[in-house]
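Next up is a structure, given as structure tokens.
The complex appears here minus one protein chain, its other protein chains still in place.
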Amino acid sequence: MLAYTFRRFMSMLFTLFIIATLTFFLVHALPGGPYKNPEKLTPEIKQLFDRKYGLDKPVAVQYVMYLKNLFQGNLGYSFKYENQTVEEIIARSFPVSAQIGLQALLVGLPVGLLFGILAALNRARVLDYGLVFLAVLGVSIPSFVLAGFLQYIFGVKLRVLPVALWGGFEYSILPTLSLAVGVVALVTRLMRTSMLDVLGADFLRTAVAKGLSRRTVIWRHALRNALLPIVTIFGVLVVDLITGSIIIEQIFSVPGIGQHYVTSINNNDYTLVMGLTIFYSLLFVLAIFLTDIAYGLVDPRIRIVGRKE
Amino acid sequence: MPQTHETIPPQEPTLGSRGPLLRVENLTVDFHTYAGVVQAVRGVSFELGYGETLAVVGESGSGKSVTAQAILGLLPRPPAQIRSGRILFGGRNLLELGEREWENVRGREIAMVFQDPMTALNPTMTIGRQIAEGFQKHTGADAREAEEWAVELLRLVGIPQPEVRVRQYPHEFSGGMRQRVVIAIALASRPKLIIADEPTTALDVTIQAQILELLMELKTRFGTSLILITHDLGVVARVADRVLVMYAGEGVEWGTAEEVFAETRHPYTWGLLNSLPRLDKDRREPLVSIPGSPPNLLKPPSGCAFHPRCPFAMEICRQASPPEYRFLPTHGARCFLHHPAAPRIAPVVQGGDRA
Partner (left out) sequence: MLGQWESALSEGQVYDASLFRPLTKEVDREELAGPSLTFWQEVWRRLSRNPVALASLGFLILVVAYALLVPALSPYRDVNLDLANARLAPSWDHPFGTDTFGRDLFFRVAQGARISLFIAFAATTIDLLIGVFLGALAGLRGGVTDSVVMRTIEVLSGVPWLIMVILLMLYLGSGLFTMIVAMAITGWTTMARLVRGQVLALKNQEFVFAARALGASTWRILWHHLFPNVLGIVVVRLTMNIPAVIFTEAALSFIGLGLQPPLASWGVLVNDGWRVLEILPWTFFFPALAITLTSLAFNLLGDALRDAIDPRLRV
């Protein structure tokens, strides 16, 4: 188990390294440089800027500096928001995005699991068909469509919830819902398939033949095995939440990192773009890493084999 | 077998002394599928006494497994449908039981050993827990007692270091060992009857003998009756008290092992016995097999299901289904050859002795 963890960790670091490098070179290759209107700048001001951001050095040196800074958690100064480091910006806005994401998971996971189990237990009956359809629908509705729809119903017509900006808890409700639907849909489908697989397994028959009650068989034998594959989609969920949050924050004008990402792109704020890209990748790769570890812990087959290594 | 504690004194089986333990009367099971209705079991009857071993023999598709699962109520009700018949166990007709009552029968009165040990166990639960579960439910024992009993059972089925093994997971056991565990699970609640559905088919040949021996030994020790489903006649010869030969969902011949082997009365049984390769025959003689293949149970042949493959088939065999003909109180067969009007024939070859 320890060896397995270690290998996954090294793999994660390696991937991050490659991503950081690629991002660096890509952003530095972007046409136009970081200045929106370079003609308007006098040579002296340009020089000052260059010096401050290290742009006067050759690319290779910049790269090394970049890596060094990265290692120290130093992501540089934002071009647009002068005197603010990228880390500061992230620290300020990440909690907002995290709150929405976590809420979406907290709502979506249990509901999805429940739906998936219900669908599998009632296979080929109306409840199953209905839930499956809802799940496919949930996957097919783009989050921005859902968001707009919710804004219209709750904000314009019913006027009960705020549709934009950030304040108290109620401001997070609609954004959370918009993301949660996608989570529910994904988890429902996976749980249903997993549960159906387990329900057809031989060892369930053994359990019934022992005289255990149907409820015991489902709870103790079926569920535990059916939940295993769910652990694996944690990484996918995080990706969807990240991607979704970028758009959702735009629509709801929520001051999270997604919104900053969009504005930094439109402002050619390269340090911010780079920093956020790496941050996103870090989140994602970390999620995958944690998923692998969790799977190793939960599935005794991997756990024990790992120990023997 | 390692030396065990004498916690289970060997029992003496009294053959048929208390009347039959299990009696199946005219069981008929249909399966409703997309393609139509499959008549998996078409009227099978047999009985089994206390402490006896009944071997159910037949090809794939003869209805043996379906019959076994029907006895434990394991058939999924759609698509399966038990059209008629009775399964009398200890006086009660099992087919009339409600789901709650079934829970008291399964594991506790009747237990089952399934064919494939690789998939019969829950991969995420310890072996000890899987053995103890049923026992705990049926006796109300606490976790510690149950684990002790599980360790004892593991010892009895021949698993070394049972105290360590009891906490391990199925994937840490080989195929043969897993089957031993499955047997331990079956025995855990001391059932009166164990049904073993081809328990050795999925195992290596060398392990097969061991498992069979184990089964027989434990059966004697615990005093359980055994229904052994198999397609291997060699196994039957060695261990069975009674034999039921099934073909196309029907019992075509039944009796004590002596009777069925030495006084065979059905052409199918003859065919089965003939097809056994024998060491005492001349090497140059061709191997005999029954021509043709088992019938499609969606549309069974008219009359006697075996007639298309039977070397002695008569016109009547195509038109009507043969009734039961009884030769001895325990020996019967379904074959028109035993009708008074049928010509006398001598079978082409003999089944020989059980040896």
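The first chain written gets the first letter, and so on, giving A and B; residue counts start at 1 in each chain.
Basically, contacts are C-beta pairs under 8 Å (C-beta built on N, C-alpha and C of every residue); 3 or more make two chains touch, one makes a residue touch a chain.
As the structure is a prediction and not an experimental result, all values here were calculated from the model.
Contact with the chain not shown here comes from a single listed residue; of A:T23, A:S172, A:T188 or A:T291, that residue is A:T23. Considering the whole complex, the residue from B:A143, B:L287 or B:A320 that touches the absent chain is B:A320.
Only one of A:S93, A:T176, A:N225 or A:T277 touches the chain withheld from this view, namely A:T277. In the full complex, chain A touches the omitted chain through residues 11, 15-16, 18-19, 22-23, 26-27, 29-31, 136-137, 139-142, 144-145, 148-149, 151-152, 156, 239, 242-243, 246-247, 250-251, 262, 265-266, 273, 277, 280-281, 284-285, 288. On the side of chain B, the interface with the absent chain consists of residues 34-35, 263-265, 291-293, 296, 298, 307-309, 312-320, 323-327, 332, 336-347, using the contact rule stated above.
In this section, only the chains that are shown with their structure count from here on.
Work out the mean CA point of chain A and of chain B, and you get 55 Å between them.
Here chain B touches chain A in the complex through residues 72, 74, 99, 102-108, 111-112, 114, 116, 119-125, 133-134, 137-138, 169, 171-172, 182, 185, 188-189, going by the rule given at the top.
Interface residues of chain A facing chain B in the complex, by the touch rule stated above, are 201-203, 205-214, 216, 220-221, 224-225, 228, 299-301, 304.
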